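Please see the structure below; I have some questions.
One protein chain is absent from this view; the other protein chains keep their places.
Right, chain A next:
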Amino acid sequence: MGKKYENVFELLIETTVYKKKPGRNRHDPTQRFVNPAPSKRKEPLTYDISRRPSNSVEEEPKRNKNKLVSLPSLQAIKQEASQFKMLTVSVKWQKKVFEGIEIDVSLPPYVFKAQLYDLTGVPPERQKIMVKGGLLKDDADWSSIGVKDGQKLMMMGTADEIVKAPEKAIVFAEDLPEEEQATNLGYSAGLVNLGNTCYMNSTVQCLKSVPELKSALSNYSLAGRSNDVDQTSHMLTVATRELFGDLDRSVNAVSPTQFWMVLRKKFPQFSQLQNGMHMQQDAEECWTQLLYTLSQSLKAPTSSEDSDAVKALFGVNLRSRVHCQESGEESSETESVYSLKCHISHEVNHLHEGLKHGLKGELEKTSPALGRTAVYLKESLIDSLPRYLTVQFVRFFWKRETNQKAKILRKVDYPLELDIYDLCSEELRKKLEAPRQKLRDEEGKKLGLQTKSSSKDGDVKMTDAEAPSNESGESSTAAQQEGASSSEKGTHMTGIYDLVSVLTHKGRSADSGHYVAWVKQESGKWIQYDDSYPSVQREEDITKLSGGGDWHMAYIIMYKARFVSM
């Protein structure tokens, strides 16, 4: 017995010496470990916990000198050791097995854990050693645990960092107040129908999709009100602002009571009654009137000139050539409109044709040359482009023979992407050349079609095209205006527009039916606002609203200009 222990102590000394060698921080995992001297029992081992050994599988934890216990005299150990029993166990930790670890059963398990700390680098308080009936307690008695010689123990524990809750608490949609959940859906709320107010609801929803209008409204305040705006206009403007705000905040459908009241006050025609109910109204009228009011009240009070926000957003400048065939007189005039009309006749199958048709017209007026009324031919071309191009399908007309308002159900296709280049005046076209080329190049690049040679060509063309546009740009007032309104230097109109909202009418007659708004969200999703019920729609279904049946058909559509930065 004694002989055997002598060897052990020799080993102990050897190990210690070996431990003290600087620079040797790797050792054999199967290396036998001897427990620290029994005298250590009274003073608990101190560990430098801040020293976190690396936890990788290959590298054994580094040894630290100051952790070592000073060796008691060999004699003392010899005396004590002969009284105690030693057990040899193997400890499994993660995928590794440490064989032949000796336990001195006279020492509390804490010492054993200290041994394991050496091997694994897991601090004793993080160690969980599984023995029969539970975990090994620091102060347990080995004899009661019943660990046998050669037994396999399992240890759990890591020196990893303990998970901490993120400092910033995560906010869940379920916790949010109702208003904030709205943003979560990706679209805003619907509007309650107050009794035949779908014309108004759909108009509001369409206009709300113009962020610039929203921001203009939010800047509107009482103080900034110019004097020439009457009280009701002011109230309507405020009501619009409030309604837009409510819509953005709410999840559930908003009731536009206040707005409606003000609207009726301003425009009494909307409060017509029929059988005690409010009559159905024309959405186009509502749209036009509302925009007109807003344009009046949102006019910048400082400058007297027409730097009005609404006009900058929606206004289309038309340059018309009025020509009288009889007299050969010719004059030109300019006008500003908020929407283009798409006239529907038998030849019109497509929006483009309708627009062309709408820009040509005959009018009768007194000819100074002839001294009587004569038929003049009016041909208009677009002189400046708006950020938002509104197109109205002229679906309702007055049937003279029956004295009735009638609706044209004819199918008129409209594209998701509209190019109005050929409706523009010569000057405007020149200006558009360069940005359009740029846009084409960009798209080509995106598609990966562009080869090196063609890009060179493109460059050449671009420089060619840019030169005249620069020259003419200076002279054009429209361009300046435009530049001011966009306020973003370096972005240019391209004459290409993307569809953003559609206001549809459903029903055969002109006096009844149902208006619905279809609005494209910033996320690219299309939402159908059927009064209080918003629902997601597919993009390809939007182009199917072109009429020709009993389905919803487009009445007013709005396009957003596509810009290109140069």
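Quick note on the criterion: a contact is a pair of C-beta atoms (placed from the backbone, for glycine too) under 8 Å apart; a residue touches a chain by one contact, two chains touch by 3 or more; residues count from 1.
Basically, contacts and distances are computed from a predicted model.
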Name under which UniProt lists the unshown chain, selected from "AP-3 complex subunit beta", "Tubulin epsilon and delta complex protein 2 isoform X1", "Coatomer subunit zeta" or "26S proteasome non-ATPase regulatory subunit 2 homolog": "26S proteasome non-ATPase regulatory subunit 2 homolog"
Sole contact to the chain not displayed, among A:K132, A:H346, A:R372 or A:R400: A:K132
Absent-chain interface as seen on chain A, which is shown: 92, 94-95, 126, 128, 130-135, 152-154, 156-158, 160-166, 170-176, 180, 183-186, 523-525, 536-538
